[in-house]
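Shown next, in C-alpha cells, is the structure this report addresses.
Complex shown without one protein chain; remaining protein chains in place.
Here the chain labels run A, B, C and D in written order, and each chain numbers its own residues starting at 1.
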Amino acid sequence: ACSSGGSATESTASADGELTHVTFALDWTPNTNHTGLYVALEKGYFEEAGLDVEILPYNGSYPETLIDAGAADFGIGFQDVTTFSMAAGADVQAIMAPIQTWVTAIGMRADDDSIQSPKDLDGLTYAGFGSPSEVPTLQAVIKADGGTGEFENVTLGTSAYEALYSGDVDFTIPFETWEGIEAELNGTPMKYFQFTDYGFPDNYGLLVLGNKTWMGENPETTKAFTQALAKGYEDAIADPDGSAAILMEANPDVLTEEELVTKSQELLSSDFMLDENGEFGLMTDEQWAGLGEFYLESGLLADVDGNTLTEAPDWSSFYTNEYLTD
Amino acid sequence: MKTKRMTRGGFWGTVIPPVAIVLVLLVGWELAVTLTGMRPQVLPAPSRVFVEGFERADIIWGHTLATLQVTLIGFAFSLIVAWAIAIAIDFSGVLRRGLMPLLVASQTIPIIAIAPLMIIWFGFGLLPKILVVALVTFFPIVVGLIEGFNKADRETSNLLRSMGAGRWKEFVYVRLPSAMPSFFTALRISITYAVVGAIFAEYVGAQQGLGIFMSTQKNAFRTDLVLAAVAVTAVLSISLYLLTFLIERVVIPWSFKERKARGAR
Amino acid sequence: MKTKRMTRGGFWGTVIPPVAIVLVLLVGWELAVTLTGMRPQVLPAPSRVFVEGFERADIIWGHTLATLQVTLIGFAFSLIVAWAIAIAIDFSGVLRRGLMPLLVASQTIPIIAIAPLMIIWFGFGLLPKILVVALVTFFPIVVGLIEGFNKADRETSNLLRSMGAGRWKEFVYVRLPSAMPSFFTALRISITYAVVGAIFAEYVGAQQGLGIFMSTQKNAFRTDLVLAAVAVTAVLSISLYLLTFLIERVVIPWSFKERKARGAR
Amino acid sequence: MHAEMTPKIELVGLDKQFALGGGETREVVRDVSFSVKPGEFVSVIGPSGCGKSTMFNIIAGLELPTEGEVKVDGAVVNGQREHFAYMPQKDLLFPWRTIAENGALGLEVQGVPKKKAVERAKSFFSTFGLAGYENAHPYELSGGMRQRAALLRTVVQGREILLLDEPFGALDSLTRIEMQNWLQGVWSEYSWTAVLITHDIREAVYLSDRVIVLTARPASVRLELEIDLPRPRELGIVTSPEFAAYEEQLIEVLHEESRKAFAQQNGAEKR
Partner (left out) sequence: MHAEMTPKIELVGLDKQFALGGGETREVVRDVSFSVKPGEFVSVIGPSGCGKSTMFNIIAGLELPTEGEVKVDGAVVNGQREHFAYMPQKDLLFPWRTIAENGALGLEVQGVPKKKAVERAKSFFSTFGLAGYENAHPYELSGGMRQRAALLRTVVQGREILLLDEPFGALDSLTRIEMQNWLQGVWSEYSWTAVLITHDIREAVYLSDRVIVLTARPASVRLELEIDLPRPRELGIVTSPEFAAYEEQLIEVLHEESRKAFAQQNGAEKR
C-alpha cells in the first residue's frame, strides 16, 4: 500500500538530475499554516534539494494515518493527534515545529455575553473536530476555572465554524490566526480563552511529520526536504506579505481574500513561529512531555491493541531535530 | 411451469452457499493479515475486528440505537414525502411531467457536499439527518409507487368507471391496492440505503450514532473498531431489509400467497 | 388501448412544466435570500452562484474533466465486473444463491467510512476512486442483467434446446439479447450514481476533481462555489443519463421501435 | 318471442372519432344503429380491432360518441353509467379481495356498506357454481371459475342491462364450451337483457336471439341475423343443420370482413 514512487530507494538527492518524488499530506485546506511549504515549492527550494514534492489535499483523514500507512511521506500534524498515533505505535515522527506555541484557543462569538470565563461553558454546546483530546482538554480548562466540565459535544469537523457563527453552537477551537481573522473580517468577531491561562501545558501549534522508517532509510533525502521546507517557513517569517502573495498565487481557487491571508501571515510571523531563542522549528523534550503527561494521566493514550497506557513512553522518540539541524 | 430455472431451494440450499463464501473470504483475509504481519491500523484481522468490537459491544449498541432512531424517523419522513409526491403525480399529468425530471435531478446531488451545508442551514439536530435520509431513500419509493399505481390498466379503470366510480374511488379501490407489491419491492431497495444515509448524515455532524463512532474511531486510529461498526451497519441494514418481507406478509398476505401459488404450479 | 393514462406529450408539454417549476423555485430562493439579507456563506442567492461559478468556469471545467475521467473509468470497470458477475450467476444456481446475499450486503456498506480506508489501502491514485464508483454502481446493473436474462422463459429455452442449442448457445441467442432492455434501464439508474460516486471518492482524497473542489471551497466558506459545483454535477449526471437513451437507440433499435409501436397502437 | 315495444337499448347513428394528435383523427365507429329488445340476448361479432370495445364503451357511458345517441327505454343516456353492468374480457378480479368481496365490488363502489354488499354477492354464489369459494382468493380458482366470478360481479349490481365484452375470449375451447352452456342456463333463468361481444361464431349462434355483424374499422352494421332456434338449447344443437346454416352464413360474411381488416391493419402498420 504505497503510492509514492520515490519512497522505494534512496536516490541520493539530485545525483543524476532526477528528482526524488515525495508526497506531503495536508491537514486542512491551504492556509497560512502552510505558507512555508508553498514558498519552498514556488521558489524552487525543493527542486534545488533534488525533490519533487506532491501536495496531497486534505481529505478527512489525519496525515498521521496516511503517513503511517505509507500513503504519504510527510505531512502536517498537531501535537495531540501525533501523540496518540505514536503511542499506538504509528510509524511517524515529528521533524519540525513551525509554530512553537498554542495558536488555537477556546473561541466563542464576541457578542455572546453569557460567556465570561470558562466555567460559563458548562451546559453549553461545543462543536468539535473528532479528536479524542478535545473534551479532556476543555474539561481541564473549565475545571481549573471552577466549572464542572459538563457540556454537549457535537462533532462537526469542517462545519464547526459556520455553526458557531450562526449560533447553532456556543464554542469551538479556532486558529486565532486564521478563523479568528476570517471571522473578524466577515463581521462576527470572536473572543478567546487561552489554554495556558488556566494552567494547561503548552503545545506546538503546528508540526511537520514524516514516516519514521522511510526517513531512517532515506536520511539524506529527509534532511534535504526538512531544510528546504524550513527555508520556506523562514522566508515567510522574514517577508510575511510577499510569502502571503505566493501562498495565494499557488491556491487561486481557495484563497481569494487577500486581506485575510496577509493579516494572518503577519500575525503568525511576528508572534508564533520562533521560540524564545529566536530559533525556528526546534522541539524540546519538556514541551512534548508536558502535554504527553496530561494525556497519559487523562487515560487518552492507548497502545497498538487499544490498551490504555499506564507508563510514559519515551517522549524523545516522538520527535527529532536532527534533520533540521544537521 | 412458469418457474424460470430450476433452483435447488430449501433452507439449507439458500443459507449454506453465502455463508460458505463469507467464511472463505474471512479465513483468507485473516491469513493474509497474519502472514504479511500487517499493522492493525492499516488492516486488522477479522478476528481482531470481532474481538475488539465485542469488547465494546455496549458502546457500539448505544450508537446503533441512535443511528436506528435517525434511520427510522428519516425513513418515516421519506415515506410520507414519497407517498404524497406519488399520489399527487398519479392524479396530475402536468405534475408528473413537471416533477419527475426534478426528482431524477435530485438524485444526482452529491450529498457529501450538501450534508455539511445542511448542518449550516438546519443545525446539527435531527432535522438535517432526517433530510439526508429522506433524500437518499424517497426516490425509489416514488418510482415504485407510480409504477404500481399504473399496474391498474385502462380496462380496470373502465370497469370501475362503469360501476360509477370517480377518479378518487378508482384510486382507493384499484390503484392503491394494486400498487402495494411494487411499493414493497421499492421499500426493500430503499431501506438498505436508509441506514447508510443515516450514517452519512451523522458522519458530517452528530453527537451519537454509528457514523460519529466510526469517525471518532478512525481519528483514534482504531481501524478495527471502524470495521466493527461497518459490520454492525451491514447487519442492521440487512435486518431492516428482511423485516420488509415480514411486514409485506402481514400487510398484503394475498400478494405473498398468490406468488407462492403461482410458483408452485 | 394499452396506454396507461392519456398524457399530453409533445416536446413543449415535456419541457415546459419542469422548467417552469425550476424557475419558480429559483426566483423564490433569490427573493428569500435578498429579502432576509442572508449571509452568502450560509445561503448564497442563485444569481450569485451563477455569476461566481461562471467567473471560475475554467477552474471548474478542469475539475469537471478530472471527475468525468474518474466517472468513466470507474463506470467502465463497474460494467465489466457487473457483466462478469451476472453471467456467472446466470450459469450457476449455486453461485446465484451464494453471491446475491453478499452483493446485497455490499450495498449496505457505508462508503463514507470505507473510502478513507481505501486511501490507506490503495493510495491516492485512480484505483480507490474506481473502486468506489464501481461499488456504488455495479449492483443495479447486476440485478438488471439477471432479471433480463430471466426474461427468456422456460418455453423459449425449450424451443432453443429443441433446435439443438446447448446452454451457451441459448445464452448467446436468447438470454443475452433479451436482457438488453433491462440492461439499459439499469444502466440509466446506475449512471446517475456514478458521478456522485466519483465525487464522493474525490472528496476523501484527490488532487483534482469536483469533489475536492467542493471540499476546498466549503472549507474556504465559499458556499456559492460549492453550489455551483453541485449544479455542474447535476448537469453532468443528467447528460450521462440522457446519453444512455441515445446509446440504447443505437445498440438495440428494435427495442425502441417495438415500444413505440406498442405505445402508438 | 318479444312483442313490438320500446326497445330496451337503442343506438342511433353512433359515430366515434379519436384525435390522434397532429390534427389527425381515427374513425373507429361509423353510423351504428341497432336496438335490443327487453330480455333479448344479442351478440356482436366483428373482425379484430374493428371498434367493438369502443362501441361498448360508448354504450356504457365511458366514452361520449362524436355523434349519435344511446337510448335506454327511449331516453337518451349518452355518458350515463347507471344503466349498464359491464364485464370486460379479462376477468380483472382483484387479488387482494376474496371472491365474495370481488363480487361485492360494484355495490361497494355505489355506496352500499361493505358487509351488506358482500351478503348480496354471496347470495348469488350457488347459482354461479361458486358455492364454497366465498372466502377463496382469485388465484385459487380455475379460469372458468374466475370468469363466472367476474360475471357474478357484473350481475350483482342489479342493473337493467348486461354488456359482456368477450367474456370467454381468454378460456381454452373446452372450458369455453362449458361456460357457454352454463351461461345459457343462468340467462334463461334470469332473462337479462344482454349484449355480448365475441369473436366466436359458434358462441354467437349458440347463445343469441340475434347476431349483429360489424364491418372492419370503422365499425358499422354489416348484417343482422335473427337466430331462430328453440330454447333451451342443448349442446347437441351445434351439430344440427339449422345451426350449421347460421354458422355458414356468418362465416362467409365475417371472412370477407376479416380479410378487409387484415389488409387495413397491414397498411396501418406499414404507415
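Side notes on the structure shown:
Please note the rule applied: contacts are C-beta pairs under 8 Å (C-beta built on N, C-alpha and C of every residue); 3 or more make two chains touch, one makes a residue touch a chain.
Bear in mind that the values here come from a model prediction, so they are computed numbers and not experimental data.
Within the set D:Gln17, D:Ser35, D:Asn78 or D:Ser258, the residue that contacts the chain not displayed is D:Ser258. Counting over the whole complex, chain C has residues 155-156, 158-165, 169, 173-174, 177-178, 180, 252, 254-255, 257-258, 261-262 touching the chain that is not drawn.
Touching the omitted chain from chain D are residues 47-48, 140, 142-144, 169, 172-175, 177-178, 198-203, 235-236, 238-239, 241, 244-245, 247-248, 251, 254-255, 258, 262, 265-266, 269-270.
Following the convention adopted for this analysis, only the chains that are shown with their structure count from here on.
If you average the Cα atoms of chain B and of chain D, the two centres end up 47 Å apart. Shared interface positions of chain C, defined as residues touching 2 or more other chains, are 1, 41-42, 116, 120-121, 203, 215, 218.
Counting partner chains per residue, chain A shows two or more touched chains at residues 1, 61, 65, 69, 158, 162, 166.
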